[in-house]
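Let me begin by presenting the structure, written as structure tokens, before commenting on it.
Each chain you see keeps its place in the complex, though not every chain is here.
Residue numbering begins at 1 within each chain, and the chains themselves are lettered A and B in the order written.
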Amino acid sequence: MRPSQREPGQLRPVRLTRHYTRHAEGSVLVEFGDTQVICTASVESGVPGFLKGKGQGWLTAEYGMLPRSTGSRMKREAAQGKQSGRTQEIQRLIGRSLRAVVDLGALGERQVLVDCDVIQADGGTRTASITGAFVAVHDALSLLVQRGELTALPIRDHVAAVSVGIWQGLPVLDLDYPEDSDCETDMNVVMTGAGRFIEVQGTAEGVAFDRTEMNQMLDLASAGIARLIELQKAALAG
Amino acid sequence: MRPSQREPGQLRPVRLTRHYTRHAEGSVLVEFGDTQVICTASVESGVPGFLKGKGQGWLTAEYGMLPRSTGSRMKREAAQGKQSGRTQEIQRLIGRSLRAVVDLGALGERQVLVDCDVIQADGGTRTASITGAFVAVHDALSLLVQRGELTALPIRDHVAAVSVGIWQGLPVLDLDYPEDSDCETDMNVVMTGAGRFIEVQGTAEGVAFDRTEMNQMLDLASAGIARLIELQKAALAG
């Protein structure tokens, strides 16, 4: 039995609270159980140097954790003077995942800056971030359409993410911290509304996994992400 | 008339929500109107090098703003690789203010790390931080007493802070962002429950102020802080 009493294929309670803070064009609090992340999408005119004059837009993401979002306090990266390798890995993943569904050509010379800041961590902060940030980006770009700055929403599909893993030999969906720190294999999967893969990142620091386990994890992830996308749709309809 | 329709000596609605996140020994969401700051107090054993072996404790504070807590997005300090002068000034102020009421000798060789992270900014983030952080520190140290790690609460008095200023010639209390960005003089005042001053920081980048205005501002601050300390007491009793 999982520590949280969940079924192997059961997500934690997920909540998506739109308009969470008031300044950003898109602002969403996403909760996967006790994991809470504020995702904002800010739209700025102009693009980074390498895209100047190409008539297309860009989207990039940054990620951070409040020092005491975790069980023991982490050092503040701003005070350390640099972002850890883990932080950079995660923010690159969030950026790639969202770019895969945004039509950058239709965006024009604008940049969407996504910020995912973890208020409280209990495993799965990167997958929660992607899932919540999609809604924030959707809100921000809808606002541009509403203001007449864009004629159509430059979003091709939904995107959401979930973790899966092998915990005590059992393939499970959406690992919380107690599971995550005690599992053999951890895989983060990012998929579109059409059920296609954008990212698959599986890692075994403990016991290597075989093809059967790989398939079981992908099945769990596909079902979990389908459910998350339903929840995104409900939030956006709300 | 003030932009917010408030009386000159009227605070914004203030809320102090305890136990806001679950990992920290003390965790408070403080709201001064639309200004929202998460204040956590973490207790660690050990002290910084310059205090080793002196048998006393220490308290230090860090401050940050989420990039889109403000009207236009600020650059993330962790990505910039350093904290701004303003950030350092504020976190030093928060630390000094709290140390003035904590009995560091009675704390033993422990360190209290205060984190103030601004979720949404509308003026007065440093005064809200001090006011909220006091409650978080109170909760954290009460927990040590409750666990038997301390025999008595090593807190000598309350501390709270508020801004005052001269806005269009009028002395006003607790400036919000529209007032703050349009005032001649801005003063941050930190006081104890006994009505004594810990910090007075008045700045005129515009028109210099005279002794009469100084006195008017101190009067407003004294009354405002007395009210804030009542609200702290109510929150701690809640």
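Assume a contact is a pair of C-beta atoms (placed from the backbone, for glycine too) under 8 Å apart; a residue touches a chain by one contact, two chains touch by 3 or more.
Keep in mind that what you see is a predicted model, and the values were worked out from it rather than measured.
Shown are 2 identical chains; the number of copies across the whole complex in this structure file is 6.
Methods note: only the chains that are shown with their structure count from here on.
Mean C-alpha position of chain A lies 33 Å from that of chain B.
Residues 21-24, 27, 34, 36, 38, 40, 42, 44, 62, 64, 66-71, 73, 76-83, 87, 113, 115, 117, 119-121 of chain B are the ones that touch chain A when the two sit in their complex.
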